[in-house]
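Handing you a structure now.
Left out: one protein chain. Kept in place: all the others.
The letters A, B and C name the chains in turn, as written, and every chain counts its residues from 1.
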Amino acid sequence: MKVSYFPGCTLKNKAKDLDTYARRCAEVLGITMEEIENWQCCGGVFSTAKDEIASKLSSVRALAYAAEKEQILVSVCSACHNVLKQTNHAMQNDADFALRVNNYCAPDMAYHGETQVMHYLELLRDVVGFDKIREKVVNPLTGKKIGAYYGCLLLRPGKTMQMDDVENPRIMEDFIRAIGAEPVVYAMRNECCGGYVTLEDKNLAAKTSAAVLDNAAAGGAELLVTACPLCRYNLVKNGGRDLPVVYFTELLAEALGVLDATQGVKEENNG
Amino acid sequence: MQRIGVFVCWCGTNIAGTVDVVKVAQTLANEPGVVFSADYQYMCSQAGQDMIKEAVKKHKLTGLVICSCSPRMHEATFRKTAAAAGLNPYMVEIANIREQCSWVHKEMPIGTEKAIILGKAAVAKVNLNAPLTPGESPVTKRALVIGGGIAGIQTALDIADAGFPVDIVEKLPTIGGKMAQLDKTFPTLDCAACILTPKMVDAGQHEKIRIFSYSEVTDIGGFVGNFHVTIKKKARYVREDLCTGCGLCTEKCPQKKVPNEFNLGMDTRRAIYIPFAQAVPKIAAIDEDYCTMLKTGKCGVCAKVCTAGAIDYKQQDEYITVDYGAIVAATGYNPISMDKFDEFAYSQSKDVITSLEFERLTNAAGPTAGKLLRPSDGKHPHTIVFVQCVGSRCSGADKGKEYCSKICCMYTAKHAMLTRDKYPDTDVYVFYIDVRTPGKNFDEFYRRAVEEYGVHYIKGMVGKVTPDGDKLVVQASDLLAGKQMKIDADLVVLAAAIEPDKSARPLATLLTASMDTNDFFTEAHPKLRPVESPTAGVFLSGTCQGPKDIPETVSQAGAAASKVIGLLAKDKLMGNPCVAHSDEMMCNGCSSCEKVCPYGAITYADKEYRMPDRTTKVRRVAVVNEAVCQGCGCCTVACPSGAMDLKGFASAQIMAEVDAICK
Amino acid sequence: MQVNEGFKPTIVAFCCNWCSYAGADLAGNNRLNYPAEVKIIRVPCSCRVNPMFILRAFQRGADGVIICGCHPGDCHYTSGNYYTRRRMSLLFSMLDYLGIERERTRLEWVSAAEGAKFAATMNDFVEQVTKLGENKRLEDLRCKQ
Partner (left out) sequence: MAERNNMKEQILRTSGVNPLKCMRCGKCSATCPAYDEMEYHPHQFVYMVETGDIEPLLNSESFYKCLTCFACVDRCPRSVEPAKLVEAARLMVIREQGKNRLKPDDIPAQLDEDMPQQLLVSALRKYSK
């Protein structure tokens, strides 16, 4: 199966791991991720303003590209997924917005939200299936107590994102179980890390990140996983606690045994 | 051709002041069919009525037009007059020349002209009137109450005390309902069991009451006075006639791990069980989902220990059909699921509980024998936070309910007060949006919780509950102080919204009773007929009609009972003769009428007809049940072939009125 | 009222027995005036009003037809007025096609307590129809007996 893939700015730079492991693991699981040609940055945040059009056009282009290829549009970064999904939702449900967007775009392009937008985790759950992942695991992470950190972007707004129960999600926990580890459920896993406000107010980000880490640690987590480079940055940089935070794709790669093959890449990235 | 008499009333000067009554009488005398016309000062007086009776005899009148006040005033009077004169009462039409003519117009010529036209319309209608006889149907003198909570019990007791037999159908093995699970009741704090269980015993022992416990209604046919109801008595694998309720089996059963629904799953029971000590009827039942014998055929302990020989593993569901004159829905409520409100961490922590669970935790017969202990570790909680309006007053159907659940403010005040009374070392916080306490002694009760018991009421909502170690961090707004606060709580109690029991909707379908979008039963009139369903013979008791507390439930139960008694006291039901009826030769059985009928009065029958070519043909035709039809006439307009018409307001009659008015 | 002064339209008002007819009675009780051109026909429920009745009235020379029922949610028969609302919006939307001005018809909710509303509604409606003048266009269709 082939899917369209929107990597996003950070996955090409500071979070190359997130990208590389995602692709390698997908291959192992029988999915080819075809990177969208000439994709442009999603902008990182979705503006809720109804009159904000231009900043959403790059997402629409990616969505239209996937529509043309009749492929699911997959992203790994929470922020990209959030922006793409919300933009798609607006294209489906806000006729005025869709009209104005289409007026901006190339004359031969008409897009009204046909593309299915999926996060990589949803791909694992709904297309591959966690059971199949369990079968493919060669290196189960048995005994590891892992806390899933969703943050806000993956789940909210719930009516639009439709990924999971907003207040009691389980997709990452199921993922953690599938790779043989033990999930630690803690209440702060769907609270914000501080996001972009870290640039404006470090103290606020420190407070929010610490609240997440403290709660996770109290629940017994030895390690947190996330899908969002910004979450990881905030938790590690501002969380004030020495609790490792890794991308979920890293663990998937380790469990599927593709880590070694990519070791070189990893070093290259981090070096 | 009718022989019509026209009687024009002066009503003193009320009519005669602006209407030339003599001219009206004279003009109408020339209308087709009119053979007699007269005017008189007060038509409704004895002398006026005698004058009508005499004229009927003398002029052999077949129809009457009374030009007088509104039919809402004296139509019944003149119908009686007609009957006394030997006429069919439905051969009378009223021309309203007072409220709708003399009282609204000032000038004599204008009033007179209009009165004449109104009179002509009435004459035109009477010309097409036909005698109508109200249908009669016998009344089965037995009532059915569906649901055995306090609403159903009270309704049944009141009906039975009036001398009519009543059956209660309860889906659980015992009656008692939610009230049996409560600890104390507001605002007087008497213990629920102390006031409920005597009523349960009364109901169980009343010679006029039969209780079908562990039973469900599966089919309802018939109509007011004549319902045929099928009741499924679920197999309880214990013979009701033999079980003595000794309870030995429930102690010896080896399957101990069954969640105890009476304690909301906070402890366990056996696979054979009696829900609680005061159950009525006190008969055990086997839970087939957990019984090893029923599942694998290996065990049989209960049968061995039962000295009465009451255990019967081969028992089957039994269906019985009973006839009733009236049916009362009393299906009650449940707290909504907390699945969609996990910001309060209900699924994440055992120490986040609903208010009903709190009732069980404080109840002497509950899982902790009445000691307030945390479900997680059995420790005494020192800080308790109550959250109001969880799932109530929500907009949008995806989450919660739009309505106020009405009882939460009061039971939370009760919980807070009782906690502070029993455990003065606890800190109790109540987060509220509004405190709603309309009711006798209700606000005083709430104020007592604050002023005498020192409960902290904080205006604001809780945003997030975070289990952290053995604490629950409650993050909330204090709107009056303008701050966000965090409380380290030991126990969080959620005032979950209440919703109608899931069984209500299928029951409404069986009853053809209407429901609102929240699945509460709709009343026939929201103010004036609050305990009747729009479907004749179906009555409403308790929370199946809307959220209400125990005093309200009991009063409504009594009101529903009195309506039932009023119905059952009649030997025959006289219908409204102005009902729909279908011309079978014109009907093509399309079902249009059936779909718009709010009462389910229209059914279809396959009937044999002789056709003009002497063959017989079976045709599907609409049949109106005259006892159920209320005569709105909606079906007559829906009927595409014009087969459906309304007696007393026939299309031809209304068109005749239209023609008369339009000259 | 300078338009068509002296013209007395013929107005048929269908009133449901439980709300609007009682509202009309209340207008009378309170001696609230409205034009005598309005003649009321009592029906059990506004849903008894067949669109045929309205067309019949226009055919026979009515200049305006108004249907009054209980307020939504207050119908004596639970849901009758909802059917009326749907049926009338359909009928009214087709009147232009028949050559009858849309303004010659009206659907109004009048409760038994709204005598004043009944009178005001009738005053307003009669004024509106008077301005339109005689319902000429259907004259040819009128069956002259």
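Please note the rule applied: a contact is a pair of C-beta atoms (placed from the backbone, for glycine too) under 8 Å apart; a residue touches a chain by one contact, two chains touch by 3 or more.
The shown structure was predicted, so the numbers you read here are calculated from the model rather than taken from an experiment.
Under the touch definition stated at the start, the shown chains contacted by the missing one in the entire complex are A, B. The chain not shown here is touched by just one of A:Val101, A:Cys152, A:Leu243 or A:Val258, and that residue is A:Cys152.
Residue in contact with the omitted chain (choice from B:Val462, B:Leu567, B:Ile602 or B:Cys632): B:Val462.
Touching the chain that is not shown, out of A:Gly113, A:Gly147 or A:Pro229: A:Pro229 (per the contact rule at the top). Counting the whole complex, the residues of chain A in touch with the unshown chain are 8-10, 13-15, 41, 43-45, 47-52, 55, 77, 79, 152, 156-158, 166-167, 191-192, 194-201, 203-204, 207-208, 211, 228-230, 232-233, 236-237. Along chain B, the points of touch with the absent chain fall at residues 343, 389, 393-396, 399-400, 433, 459-464, 475-477, 479, 482, 484.
Just so it is clear, only the chains that are shown with their structure count from here on.
Centre-to-centre separation of chain B and chain C, using mean CA positions: 35 Å. Note: centroid distance chain A to chain B, computed from Cα atoms, is 51 Å.
Centre to centre, using the average C-alpha position, chain A and chain C are separated by 63 Å.
Within the complex formed with chain B, the residues of chain A that make contact are 159, 165, 167-168, 185-188, 191, 214-215, 218. The touching residues of chain C, when paired with chain B in their complex, are 10, 12, 21-22, 24-25, 27-29, 31-34, 36, 39-45, 47-53, 56-57, 60-62, 76-80, 83, 87, 119. Listed in rising order, the residues of chain B touching chain A in the complex are 339-343, 345, 347-348, 398, 464-469.
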